Structure formats: C-alpha cells, structure tokens
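Okay, here's the structure, questions in a sec.
What follows is part of the complex, with its chains left where they were.
Think of it as A and B in the order they're written, each chain with its own count starting at 1.
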Amino acid sequence: MKTSKEYKQSLKKMNANIYKFGELIKDVTTHPATKRTVEGHAQIFDAAQKPEYKDILTTKSGLTGKPVTRYLSILKNADDMISNVKMKRLMFNLTGTCTGGRCAGFNALNAMWAATYDIDKDMKTDYHKRLKKWLENAQKEDITISGALTDPKGDRSKPASLQKDPDMNLHVIDSNDKGITVRGAKVMICGVAAANELFIMPGTGYKEPDKDYAVSFVIPRDIDNLTIVETRRPSDTRELEDGFDNPVNIGGITQAYLLFDDVFIPKERVFMNGEYKYSLNAVMNFIAPYRAAIGGCVAGQGDVMIGAAALMARANGISEKVFREKINKMIINNETTFGLGIAASALGKKHESGVWIPNPLLSNVNKVHVATLPYDTKRIVQDIAGGIGETGCLPSYKDLNDPKYGELLKKYLKANCTGESRAKISRLIEWLTIGSGVPGCMHGGGSPDGAKLVINLQTDINKYMDLAKRLIDLKEDIQVEKK
Amino acid sequence: MKTSKEYKQSLKKMNANIYKFGELIKDVTTHPATKRTVEGHAQIFDAAQKPEYKDILTTKSGLTGKPVTRYLSILKNADDMISNVKMKRLMFNLTGTCTGGRCAGFNALNAMWAATYDIDKDMKTDYHKRLKKWLENAQKEDITISGALTDPKGDRSKPASLQKDPDMNLHVIDSNDKGITVRGAKVMICGVAAANELFIMPGTGYKEPDKDYAVSFVIPRDIDNLTIVETRRPSDTRELEDGFDNPVNIGGITQAYLLFDDVFIPKERVFMNGEYKYSLNAVMNFIAPYRAAIGGCVAGQGDVMIGAAALMARANGISEKVFREKINKMIINNETTFGLGIAASALGKKHESGVWIPNPLLSNVNKVHVATLPYDTKRIVQDIAGGIGETGCLPSYKDLNDPKYGELLKKYLKANCTGESRAKISRLIEWLTIGSGVPGCMHGGGSPDGAKLVINLQTDINKYMDLAKRLIDLKEDIQVEKK
C-alpha cells in the first residue's frame, strides 16, 4: 500500500487538465486551489498506517487476500459496512471536511459490482470479469478513484432522449470492438483533483430510447479530451491568500465539472453500454451505502463543531458546561445520523454477487436527517460562538498583522486567550458553518426529496392498515374511488 | 413452551392480591380492568408458534440448548439484541400497545446476570448461581416475569437513608439464613396483572448508609403480604363498558403500585442484599437495553398509527396519498427510533458474564428521541384524522345504539364507509393518541433528562476540542478558571 508521499507523487505525474479561474492547474499537490484537498486525501494513507486507525481504514482483499485500503474493497457483510460508516466519521474528524475523491468512487465500484454481475447473468456479457480485473490492478497500484454520477440533466421535466440538446446527459456516440466514445458532462464531482481515476456511473430513469445514456466506465483522470473545471465554493478565494483566514491546511474540498469532448474508453474499462434496464438498480445500489455512510460524514464534521464550540466558549472565558444543553443537542444530532448509518448497515442484505447492500429504508430515512440535523448543529455552533463566529465577523489576517493598527486589533480580540488564538477558532467556525469547509451533503448522493420518494416506494401502506384493522376487528373494505 | 391457554390457566391459579377502584380482582383473565393486558400478553404465546414470528420471539437457551421464549433468554450478542428490538416492534404491532409485563422483567434478568457475576467475583457470594438456577426453572415452566425498578423516592433532593420516612425506597428490614424481609413499595409497574413472577431491581444512587436499599430478588406475584393496586389510565373506565368505545380487546396496559408490607423472600431468590456499589451498574445495564429496545416499541405503535391515519383518510373519502408528506414524517419518526435501537444493539459490548450490553451513548440518544418523536407522530395522526380523531369527538357507543336517535347519529357519521366503521377507526385513533392505549414511554426506563445525563457522562469534551485544535494547529492551552 502507498505512503502519502507516493500518493502525491502519483498525482504529480499526471497530465494537467484541471482549470479554475481560467487558469490551468499544473500541479494539484501545490496549487492553492487543490492542495488542501490533496492533503486531506493524503491523510488517508498516513492514518492507514497507524495502529489505532488501521482496522477502520484497511481490510483484506476478497480477490487476493492481501491487505488493501477499504476504499478499494467490496463490502461483503454488515461489519464491512459498519466499518465504512466509521471510516467516514474518522476522515471528517481528521480533515474537518469531505474527502470526496474516494467515497463516491467506492460506492460506484460496489454498485457496479452487483450491476455487472446481474447484467452478465442475464445478457451473457463479461462486464463483471472486466471489473474484477480492473479492480485487482487498482488494488495492486493502490490508486485513488473518484466517482461521478450527476449529469447536467437540462430540463428536469424531460427524459434524456427528449432533451433539446442530446448532450445534457453523458452518452455514447460511438461504440466498436475497441471501445466506446462518449460526449457530455458530469457535474459537481467531488475530489477529482485528488483522484488518479474516475469511476463513471450511469444516470437513472432510462428507457429504450435513452439506451445510449446507460453507460458506465472507469478512466484515468487525465485522459485525452476530458476538460475539468473546478467550481467555486464559499470563500474559496481565501485559499489563494496567506494566513489563517483559511484556517485548515490539512483538508479541503473540490467539486468539478467534467467536460467529455468525445472521450474514447477502451472496452476493458467499460462496465455498462446500453443495458438501460440495469441503471436504476445500479443507482439504487449506489445510493444505499452512500446515504447510510453519509450519516458518519456529517457526524464526523459535527464532532469537530462540538470541539470548536467548546473551544470558543473557553476562549471567551466561559466554561463549555454553561452550554451543556446545546452541546447535548449537537451530540444527539451527530449520533442520530451516525446511528442510522450503522442501523442501515446492520439490517442490510447480501446481493448474489457477494456485495452487502444496506437497508434502503433506513439509508433513505438517514438521508432526510442528513438534510436537516447538520443545519441545526451549525446553528448551535454559531449560537455558542457569539457574533464573532456567526459570520466570521473579525478583521482579516492581513489587517491583524498591519503595522499601523494590527496590534490594537489583536488587543481587542483578546479574551481568555490571545487575540490570535481567538481569531483562529473563529475562522474555524466560519469555515465549518458558512465557509469553504461546508460540504454539499444535503444533495450529495441525491436530494432529500429523492430519498423521500424511495421511502415511499419501500412502504406498503396496506400492511399498516391491516395492523389497524386487525386490532379493531374491522371487516369493511374501504377504498377510495380513483379519478 | 406454554400455549396461550396454559398461560391464562397459570394466571387463574394464582391468589388474588390486585385491587382497582377499591375492588379485589378475583380473576385477572376475565376482569375488565386486566383482561385486555392478559390478552395482549397471551398473544406472545400464540405468535411464538407461528412460523413468521418464531425466530423473533424464541431462541435457544444458553443454559439448556432448548428453545425458549426470548423474554427468558440471556442476550449474548448483537444479533440477540437486534432481535429483541424487532420483538418489541412486533408486539406493539400485534397488540397496539405495551406488553409491559415482560420487557422490564427481561431487562432485569439480563442486568442482574451481569451484576451477580461481578458481585460474586469480588465478594465470593453465590448470587449468580442462584440466578442461574432460578432461570433454568423459569425457562422450564415458561413463566411470565414483570420487572420492577421505580421506588416512590419521596423528596427527590435527598438520598434514601435521609428521607423522613425510611420506606420511601424499598428496603431490607430483616435478613437471616433463610432469607430477607422487605418493606416499602415499587410504583408504576407495568404488566403486573399479566405476570407470574416479579423481578425486583435495586434503585440507584446508593452509598454505604443506604446499603439496606440495595436489594434485588424475584417473587411470585401472589406472595404473602404483597398488596397490588392498579393505577388509572386515560379513559380507563371505558374498559368497564361494552362496545367499541374501548376499541381494542387484544391488547391493553396496566400499571401498578406494589405495597410490600413486610414480605419475606427465601434466600435462593435473592440476588443482591446490601452490595450497594453494584446497584449503579445494575441499573445502567438495565437501562442500556431498555432504552435501545424502546425505540422498537414506539415504532411498533407508530406503525399502527400510520395504518389508522390512512384508514381514517379513506373513511373520509380521501386517498391517503394526499397525506404523503405527513405519512412520510411518521415513517421517518418510526424508523429513527427503531434504527437507533438497532445501532445501539450493533455497537454494544460483551460483558465478562456473557451478556451483550448495547452501546450506552446510542441507547440514551434514542431515549431522548423516544421522548419527542412519538408525540409528533400522534399529532400527525390527529392532523390527518380531523376533528373526530383529535379528541375522539363523536357520540358514545351507547348513544350510537340508542333506539331514539342512534340511527340518525350513524347516518351522520357515514362518509366513505358505514358510520360504524368510521366510529371504530376514530376510537382507535383516540385510544392510540389520547386514550388508554398510550404507553408511558417518555419516562418508562427513566426520564429523558436522565438519558441526557448519561449522554454527558459518556462524552469526553476534550477529545472533541483536540480534533478542532489539531485542524487549526492551535497550541495554546485555554482553560477557564474554576470558581
């Protein structure tokens, strides 16, 4: 398994195809727009070697029996999935934010593990074998894979094949013995700058006319004809500045637009090509572990928020015990999403291919909580922190170090600690709650409304009515006329 | 294992010592104040024989290897505890309410399994052996045991030994070779009327001067000098009436005051007698599974509420789909408490005695949800049901059958079903949300404030602060002066 140094080396060697602010990023490991997310991902390699984290971050390969990073493993039982939830929480603890270049890739791998199995079984294709072979090598090379699901979609009221512009969803424009050529885009893709390869998932809602859109494959990040543009995030230009106004240097997020301008993918890296009937299940199997594990993510960031709030209270000269009820609420929020992730893991089922699929009802219930509870947690941090934390309302690092008035500013920032410490803690709270450390968890892995839809689909209302009818011994069959 | 008929026979054979409204209840299986709770408990025996429920309701005895009811088993791993949470949900599904004569007994047994092991190990006593022996016989006889924890307590600001009246907590007044004699009371004890035996837990907060209060034992319900008085519940006098104003006949609750007027217990049934240092842990080990599993209880009743709400919508001529968002919220509430119960089970730990102890942090987080979410669920049922369900605002069964105006009332109650069906569904909603089907889950197994206290005790705030400090590389040690 790679060291963090080797990991960074592997990124340095890749061709430059990522842009931000009109500029080509030559080296993602040193450019201020991407270096923090690389540092965050690098921590995975470092932590994997520490005894206290090893069991969480690594496992034994089902293919070779050798130790591999958990991010390149196939989930085979409830315990694997529970470890996955814990791993997400740990990585947010260590980086303060999302290491998104790995988890969507991990989910894509597992979802396509099942999908390729099913397709092959029905269609006599060899996708599963291709995937297995690719994975064996990926484990050997210990690469980092980012996953990509979201298409631009265009007008949400129309399917892919009826869009005015056919490119609004990624699609195959040519397919032959050697491979396929694709055009379109994937958008809002996390952690691309920190990845060696990109695992592309199909979208969903595809029928026969949309079959060119049912496509899945894996590519090197720096493949020909792929242009990557990083998006903005709150306060992202601070990352180009010096000093602690960007308080965290060992973690960071990137989210990219991937522009596929007729990219060729050799067939051994293609895992779906037209089998549109399997795309829904592929996506469902992607979101089940995603929406379970994300409960660990937001709990992990919530842990940091508890710490930041308690520190700020002390910095202001107030014991954190004064805020016991509020800190309790933060803990409850964290443990609720974490716990539901664990529960979804524990009550999952084994797919015929060997993959463990978490319980979809509990996963999606968790997604709804993930779309609300962390907002409450952020609000509480700002509440405890006072005005200085609410909007990061304090002068800039540059001003704090201004020769004319910098000392005065620091004097007035002092409370129960130095002005500089208080400024740093405030900036951390700003970063976590309203700055560039805020991950896109509400819509990451799909929207809460999508989750509610799945909850509905998982629910047989008649079973509930039967319980009630049995209790009161009601025989009348009550139906509502359809209109 | 017993049939439900044999179970009822076993109750009939016992001596009468239960009172309500000043009247001695001669036969708990037929008296209107107790027969519904007996019917509810009897369903456990019936369901245990059905293939679809067998795995949930029975298990293999760790003592004899024979099949036993899960309620008389020792939890030995996460799966056992997960089944326990599912069993609670199932029984609320089948009875609409609490079968409280079993779960507190089950928790008491498991908690004292660990406690007696620890006491024996340190003190060279033989409590654990006694308990084992008693349990072996209990399994053989397949008896029903209710558990009793809550003392009257008197002035909450003072410990047991400093109460003006020493009897405010159950205590040993005499102890000799043959056994012990106790005086005092246990209050608000669920399901006593449906039980063959009572498992008495010690209270907590005991120190050396309170050692006579640290006492645990198991007794037949009809032991000499024990007087039992059943408490009132909302709308409980309806149970004495005929007709569907009391809508459920296959489930019901009782909660009793147990008055120990110098009760003698032979020593082989005594499992703690003065070892006050072990009472806190005994209670902690009681509440951990209790507060995990109660998430299944309230989810199980919530399931019935979903069904009742959907039925009422249809009865009013409205498809339940109109209320999709609200029904979704009810599902989310149910799955949240159920899921956290599962999570606490999955992340538990094995005690040296072999008992599986659920995760105390997650159990207690769940208790806080159990004290809030079901209230929201009840509110939503009433919201969907309309005014008729909110306070059960419709004429009595007697009036609906009045020769003068009964037919007119039924005519006006008609909507998308007969007036009678609509009346029954309304009464079910009343019973579930504001009637005698409402269980005391907020304080059952201890108060939510108590749960928050445990959450605090489980939390090391410094660990959280260290996460934050590491992220911003803060070296200053910020302490608040103690005052």
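Everything that follows uses one rule, which is that contacts are C-beta pairs under 8 Å (C-beta built on N, C-alpha and C of every residue); 3 or more make two chains touch, one makes a residue touch a chain.
Only a predicted model underlies this, so the values are computations on that prediction, with no experimental measurement involved.
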Per this structure file, total copies of the shared sequence (2 shown): 4
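Keep in mind that, in the parts below, only the chains that are shown with their structure count from here on.
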Gap in Å, rounded to a whole number, between the CA centres of subunit B and subunit A: 40
Subunit B contact footprint on subunit A (complex, rising order): 78, 82, 93, 95-96, 244, 247-251, 303-304, 306-308, 310-311, 314-315, 317-320, 324-325, 327-328, 331-332, 335-336, 338-347, 361-362, 365-366, 368-369, 416-418, 421, 424-425, 427-428, 452, 455-456, 459, 461, 463-469, 471-474, 476, 478-480
